[in-house]
Every structure is written in C-alpha cells, then in structure tokens.
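As you look at this complex, bear in mind that one protein chain is not there, while each of the others sits in place.
Coming up: subunit A.
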C-alpha cells in the first residue's frame, strides 16, 4: 500500500481499538466492586521508535487509549513504561503495545526500516547516591539528556 493509504488505514484501526478500549473501561467501572476484572500492572515494553516524533506519537496514542497509560520512557534503553488496566500477563500487554507500535511505524515511515527492539532487560538502577536527591536527578536516570546540552553554557 502506498504511504497516505497506510496512514488512513492506521487511523481506522486505531479508531476501532479506541472504541473497544472505551467500552471495556466503561463496562469495568460500572461493574460492582468485587466483580471488577481489572488487573493493573506497570510493564517495561521494549520499543522500536527512534526519532522524537515517533516517541511522542506512540506514547500519546498509548495514553489516549483508555486502560493504558505511558508513565515514562527511556530513550537510551528503548523502553516504554506502560501502566495497563487489564493485564493478564506481561507478554500480553507487551504484545498489544508492540502491535500498535508496528502499525504506527509502518504508517509513519515511508520505508518501514529498522523495527528491531532491545531484547535484554535494561539494567536500570539509580544513579550514584552521591548525587543530590532531587526531582531532576531522578529524571535523568530513566530519560537521560544527551551530554551536548552542557556545551551550550561554557
């Protein structure tokens, strides 16, 4: 399929997913408390996005779908941290998110290009404890800024 049609196809697929997700969240809210089906989880999803616009779009689209919510992402490790409302297993949420990302990237890129994802779990641990504990230092451990920023203020 040529490029514009792929975008339209993706939008139609996303609209369908969006409506279904809305229905399932609405149904679960209306259920009595002890019969609720939700099994929330926060899962690290390996992602294939590369550019800023791809990261922005995939995380916005995940958040826009009710029931899934991007909490943060790590560009360095290629990981999206996604909070899901109906997660039976880690693999199920990862498959859902990766299917959406595959479709998005096929629609966005003129050539699908490199869709490889990091396979091993990232080694995420806090930066050295000597750093002053502040909100900004905690931010850098999951979403590090490139070091070039420091060069702007000599």
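Just so we're on the same page, contacts are C-beta pairs under 8 Å (C-beta built on N, C-alpha and C of every residue); 3 or more make two chains touch, one makes a residue touch a chain; residues count from 1.
Note that in this section contacts and distances are computed from a predicted model.
*Asks:* What does the UniProt entry say the missing chain is called, choosing from "DNA photolyase", "(2Fe-2S)-binding protein", "Multicomponent Na+:H+ antiporter subunit G" or "NADH-quinone oxidoreductase subunit J"?
*Replies:* From the listed options "DNA photolyase", "(2Fe-2S)-binding protein", "Multicomponent Na+:H+ antiporter subunit G" or "NADH-quinone oxidoreductase subunit J", the omitted chain resolves to "Multicomponent Na+:H+ antiporter subunit G".
*Asks:* Among A:12, A:64 or A:95, which residue is in touch with the absent chain?
*Replies:* A:64
*Asks:* Write the list of subunit A residues that the hidden chain touches.
*Replies:* 18-19, 22, 25-26, 29-30, 33, 38-44, 59-61, 63-72, 81, 83, 85, 87, 90, 124-126, 129, 133, 135, 138-139, 141-142
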